[in-house]
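Rather than the whole complex, this shows some of its chains in their spots.
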Amino acid sequence: MVNQDPAGPASAEQRLKESGIQLPAAPEPLGTYVATVQTGTLLFLSGMLPIENGKAAFVGRLGAELDVETGQQAARRAALNALALVQKQLGSLDRVMRVVRLGVSVVTIDDFRSHAQVADGASELLQQVFGKEKNPTRLVAGVVSLPLGCPVLLELIFEVSSKE
Amino acid sequence: MVNQDPAGPASAEQRLKESGIQLPAAPEPLGTYVATVQTGTLLFLSGMLPIENGKAAFVGRLGAELDVETGQQAARRAALNALALVQKQLGSLDRVMRVVRLGVSVVTIDDFRSHAQVADGASELLQQVFGKEKNPTRLVAGVVSLPLGCPVLLELIFEVSSKE
């Protein structure tokens, strides 16, 4: 079981392996920008969408075409893309010291109220992989539209260990 | 009066006391995340809403159900929650060296224009407590919806003095 390794708490890579989660290919930028920038010990990610092979895996608005459960799946899918990107960029998820900031933009109709539940689709995956003690601050807001018609966009900033 | 202390400018805690402002209880997270993360000298806060005891103290859209003055009160209420959280987290508001970033998301109708006035409800409280020389950068945007139906959400990043 996770966390019962006699040598200490399970690493993110161990947790990922034990949970059977398969990471997708890391997403490529959709325009004139880069996927990640590291400055000091902070790693900034570009906005993560629920895309597969450059196409939207989910399309629609929460409260209209999509229900909360589907929104959670979209948020989780975007978070998987983020994990794939961080693993590719850092070589190992174990270089993540802390998830500093998770911002979640959700496309909603006017009177949608379940933002926190949708965002938890991303938050719970991050907690599963990095552990509760690395949980981030979070901001969630309902927006009008997102690139490619996606229902969810994630902002992520990580604290990472220094390059060796 | 504030700022006439012979030993130097008033501290944030002094200003708070002299202004008679009562801070509420620090808000608790609404999902799988934490209230604050410190990385180096930067303190990130989760999104601050105008909530009291876990419930929305203000509900509605600017330009529709709510007027600008009410929006300002909601922004001020969210900022009071932020101050309570920072005081609880750092032990004293005097450990704040600078307010680095204030982001303000306001729920509005299409043709709303008075974003800056609504945001000033939060900015003026921060200035009153921390002083003009610690004023932050600011971003303001009109969104479709926010958690719990709140009209305002604050993003805050502080520069803080090192832990003793």
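Each chain carries a letter (A and B) given by its place in the written order, and its residues are counted from 1.
Everything below uses one rule, namely that a residue touches a chain if its C-beta (ideal position, glycine included) is under 8 Å from a C-beta of that chain, and two chains touch if they have at least 3 such contacts.
This is a predicted model, so every value here is computed, not measured.
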One sequence, 2 chains in place: how many copies belong to the entire complex? 3
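Please note the rule applied: only the chains that are shown with their structure count from here on.
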Taking each chain's mean CA coordinate, chain A and chain B are separated, in whole Å, by 26
Given the complex with chain B, which residues does chain A contribute to the contact? 40-42, 98-103, 107-113, 115-117, 119-120, 123-124, 127, 135-144, 157, 159
Using the touch definition up top, name the residues of chain B that touch chain A in the complex. 29-37, 39-40, 44-47, 61, 103, 105, 107, 143-149, 153, 155
